[in-house]
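Left out: one protein chain. Kept in place: all the others.
For clarity, chains are labelled A, B and C in written order, and residue numbers in each chain start from 1.
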Amino acid sequence: MNGSSFGTSFKITTFGESHGAALGVIVDGCPAGIPLSAEYIQTFLDRRKPGQNVYSTPRKENDTVEILSGVFEGSTTGTSIALLIRNEAQRSGDYSEIASYYRPGHADFTFDAKYGFRDYRGGGRSSGRETAARVAAGAVACALLDTLNIKVCAYAKSINEYVCFDTKEYLAERYSVEEIASMRDKSPLNMPDADASAKAEAYLQRLREEHNSAGGTIECVLTGLPAGLGDPVFEKFDARLAHAMLSIGAVKGFELGSGFEAALLTGTEQNDPFYTDEAGNIKKRTNRAGGVLGGMTDGSDVLFRVAVKPTPSVYAPQETVKQDGSAYTCQITGRHDPIIVSRAVVVVECMAALTAADALLSNLGSKLEHLKMIYGTEQ
Amino acid sequence: MNGSSFGTSFKITTFGESHGAALGVIVDGCPAGIPLSAEYIQTFLDRRKPGQNVYSTPRKENDTVEILSGVFEGSTTGTSIALLIRNEAQRSGDYSEIASYYRPGHADFTFDAKYGFRDYRGGGRSSGRETAARVAAGAVACALLDTLNIKVCAYAKSINEYVCFDTKEYLAERYSVEEIASMRDKSPLNMPDADASAKAEAYLQRLREEHNSAGGTIECVLTGLPAGLGDPVFEKFDARLAHAMLSIGAVKGFELGSGFEAALLTGTEQNDPFYTDEAGNIKKRTNRAGGVLGGMTDGSDVLFRVAVKPTPSVYAPQETVKQDGSAYTCQITGRHDPIIVSRAVVVVECMAALTAADALLSNLGSKLEHLKMIYGTEQ
Amino acid sequence: MNGSSFGTSFKITTFGESHGAALGVIVDGCPAGIPLSAEYIQTFLDRRKPGQNVYSTPRKENDTVEILSGVFEGSTTGTSIALLIRNEAQRSGDYSEIASYYRPGHADFTFDAKYGFRDYRGGGRSSGRETAARVAAGAVACALLDTLNIKVCAYAKSINEYVCFDTKEYLAERYSVEEIASMRDKSPLNMPDADASAKAEAYLQRLREEHNSAGGTIECVLTGLPAGLGDPVFEKFDARLAHAMLSIGAVKGFELGSGFEAALLTGTEQNDPFYTDEAGNIKKRTNRAGGVLGGMTDGSDVLFRVAVKPTPSVYAPQETVKQDGSAYTCQITGRHDPIIVSRAVVVVECMAALTAADALLSNLGSKLEHLKMIYGTEQ
Partner (left out) sequence: MNGSSFGTSFKITTFGESHGAALGVIVDGCPAGIPLSAEYIQTFLDRRKPGQNVYSTPRKENDTVEILSGVFEGSTTGTSIALLIRNEAQRSGDYSEIASYYRPGHADFTFDAKYGFRDYRGGGRSSGRETAARVAAGAVACALLDTLNIKVCAYAKSINEYVCFDTKEYLAERYSVEEIASMRDKSPLNMPDADASAKAEAYLQRLREEHNSAGGTIECVLTGLPAGLGDPVFEKFDARLAHAMLSIGAVKGFELGSGFEAALLTGTEQNDPFYTDEAGNIKKRTNRAGGVLGGMTDGSDVLFRVAVKPTPSVYAPQETVKQDGSAYTCQITGRHDPIIVSRAVVVVECMAALTAADALLSNLGSKLEHLKMIYGTEQ
């Protein structure tokens, strides 16, 4: 299969390996007339960029984006948008050792099983570096969402046992998107709670000395989505979101609204009562649904959470095998983040934005009224 | 969007509402030469059938399947397979009350938001009854998997706080697929642990008296999958599985292998060491990955878990609004399962089988060697 | 591949063999709110029905359609619409002879090559009968087009050398859609020119006596399409049309506007000059483009033509081979149309309608303005 595309109406197709010439993406199906610049996209890439602090790999990559097509005089043209990010740090190093064995927790073994051989330089296509192209594409999706006043915000909710504000609640139920983003951006770990962030930093310092790594969770909220996005059966909004999230390398779990806790609730606890607010809008008193009912957005915030595994590249010696099956004790070298969670925050945000942009476009033909509105005025 | 299809190479498209004439599915892309009969498919539908015990709705539906096309002389022909299930219990009842208000936890409000109106009879397209078509399609996928010795087995792992064998482990790490299935089939709740099942039954009895309902978790294992299925970027095997699972109405969460616990582990704890067994096969000592590395199956069992919310149709009075926004206290009538988990077990199994069948077909062109093998021998 | 689907946004998936239990289709992605009834669909099927006159096979099939889902209280609901047509004339005849050899001009040989075996009863899935499902689906597309005042009209332009009004021009450049349809419906061969029709009838009578069959051409016009449908690169409106047409069994060629004659024209002859009419609309003085420029509709009529081969089932003895490769002189029995063209007219119309419906929906997101129009008014 050609697994490098995501989305149906707003569709992206990515390319690029960790140590190849470049990474990039084609965004196809983006409406004409959206303001877009390389500078705007760059702000997203800069949030993902390595080497920003001690918790991320010191590999130096400026990750400068170039718009190759689909933008004219500052606006999207409606045709395919290509974005290019050159790899600067392609070292012609010696990969013969890493080429010969299978790193635990990595895709080396499965790549060989599928394709018969692999680009072993820095993980090739399965490197976390692949997500740079997703972030560039997600920036385009965010440019579209912005014009419709839809916001997406992700943040590290927990690192190991250090949880923001010691709460199981979604932070977005307490704080506005702007407040969370502001608190988050003060933390090198993208944790909106300064106290939890400080504790997690100390913990990561210890882990680093022990040649180990940590996992955590990321929460995300989408606000301003109209009700009715997503489709009732297989293309449920939450099913697409889950797909998007599990497609991120290190994600091991996804939950929406009450999520796994729903397994412990009763019907009367899980159901969100409807009411009409003063402005006459139908709302829900609680949001255990997480903003999706029957696969379609219900006009509330969409709230979800993902579990991120610890960085598999640890420096401690590990039991494994060579390609020929012989036993081997490997010891990974190079410099690797002791935590994936923090840099993955913007990736989660971008994949959520892409999911929402796609749903907005796919929903346009749900009613005959939409067609009459658009074709009526144009003729 | 046309949200009624699932799969790329092995693709299904479903139709049908709770109280319409019929439900059904077209399976397109199924290889020729697989033995298939209506009787075989019926065994899957019978496991989903309502009215089997006190914990499922007493609505009488025989759910008899008819094969309309794509099977000739007992084998699939390679062309599209259509399966039809007539609705027998279409009552011409009075739905005027239910039509006028939005049931909490249901898709009534979101259907109206998306389409401008809805088939209000029994939930229409968003009824749990829609899954009958998935089960029929899943049976075809299982027929394919059978020929390649691949097995899928799902079971209720927990209902509210009642957990099988009081373990957080996947049961498939202790028992064989056959053992689990045999234990499961003795429980009216599809719980492989007789003791936990008995306690959960008593609990459900109490809930029923309180006009309430319960949630729970389902675990699933796939054995015998070759390594290398799934694609490295967006079409990861686990991403497709997550999509499949969240597309089931009441599912609120998905985790693979260590799942949400991975957020609390270190790298050395999460990584599964590789070794070579006596037969010379490369294996993993543990399976925290859940059988997928970098989005591709690694030859181990695929292990995952989903969270299922409590039945939203509870008899207790609930706060809600009418279509015109006026406040309303609704009281749902009719007969509804106090638990979705148990009947959803076969749905989870079938969606997992469909995901695996699709991945098996999509992977056929991963190597040039495959093409040479197939086109070389045929010319 | 799963080749039984057509369309991207307005997508149909068909099933059914000539002598199986039933034929049918699922229409997915049809907007909610379109008036639809079985009676309406039946009028399309009746135009395709066999046994209507001496030029079509006397096989008796009422081809009665049943709506199984997706329509509620006389309107489409937005969810998948399933349409069922039972086969009535499944004869349990003796097919052992036909099963053993390859009919020239038929798909017997290629089916065996692809799938390893075939449903040999009446051509199975590759029977012309398969088009009944397309016509049922096309009726749904026409119901949508009707609401937007878009018309589709196809007719037999020529049978062998007998050409309507002895002109190479498209009839739609001389007559209105209503005039053509009215003239066409008076001819048993669907030829709008009574004189040409009479001559073609006499010719077919002679061919019948000679145990032979004839080919011809079908023209089609779409009126009322807004400008801008279709996409600039691979999904050009005319590329989709060509795909649709060549997917009809006996079609061997497709041309749009000046078509093959364009190869003999100069640039100044082929280019259509633009002008502004009295109402202020931008129009073209000629229509050699056939209503499509750069893959997008230009607001003129879309005009195209297809070549239809003669019925391959002729009664004359023919040279062929058996499945084992041994030489064989076959003599086809049963009763077959001496001409495919006439019954294919409604199939061409329906495939064109499906192409247009899909393009209308796919185009909804081409401008940001569309999204603001739809989501602005709903929030």
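As a convention for this text, contacts are C-beta pairs under 8 Å (C-beta built on N, C-alpha and C of every residue); 3 or more make two chains touch, one makes a residue touch a chain.
These numbers were taken from a predicted model, which means no experiment stands behind them.
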Quiz item: When the whole complex is taken into account, which chains on show are touched by the absent chain?
Solution: A, B, C
Self-check item: Option from B:42, B:276 or B:366 whose C-beta touches the chain left out
Solution: B:366
Quiz item: Among A:33, A:105, A:259 or A:290, which one is in touch with the chain left out?
Solution: A:33
Exercise. Please pick, from B:9, B:110, B:247 or B:355, the residue that touches the omitted chain in the full complex.
Key: B:9
Practice problem: Could you please point out the chain A residues that touch the chain left off the display? | Solution: 1-5, 9-11, 13-17, 20-24, 26, 28-29, 32-33, 66-70, 72, 75, 77-82, 84, 114-119, 124-125
Practice problem: Quickly run down the residues of chain C that touch the omitted chain. | Solution: 1-6, 8-9, 14, 102, 104-107, 109-111, 113-116, 125-126, 130, 158, 160-161, 207, 212-217, 226-236, 238-247, 249, 252-276, 280, 282, 285, 289-290, 292-299, 307-314, 316, 318-321, 325-327, 362-363, 366-367, 369
Quiz item: Going by the touch rule given at the top, which residues of chain B touch the chain that is not shown?
Solution: 9-10, 29, 31-34, 78-80, 144, 147-148, 226-228, 232-233, 360-361, 364-375, 377-379
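The rule is short, and it goes like this: only the chains that are shown with their structure count from here on.
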Quiz item: By how many degrees does chain A turn when fitted onto chain C using C-alpha atoms, rounded in steps of 5?
Solution: 180
Quiz item: So, what's the distance in Å between the C-alpha centres of chain C and chain B?
Solution: 38
Quiz prompt | Chain centre separation in whole Å, for chain C relative to chain A (CA means) | solution = 44
Practice problem: Measure off the straight-line distance from the CA centroid of chain A to the CA centroid of chain B, and report it in whole Å. | Solution: 26
Quiz item: Got the chain C residues that touch at least 2 other chains?
Solution: 9-10, 29, 32-33, 78-80
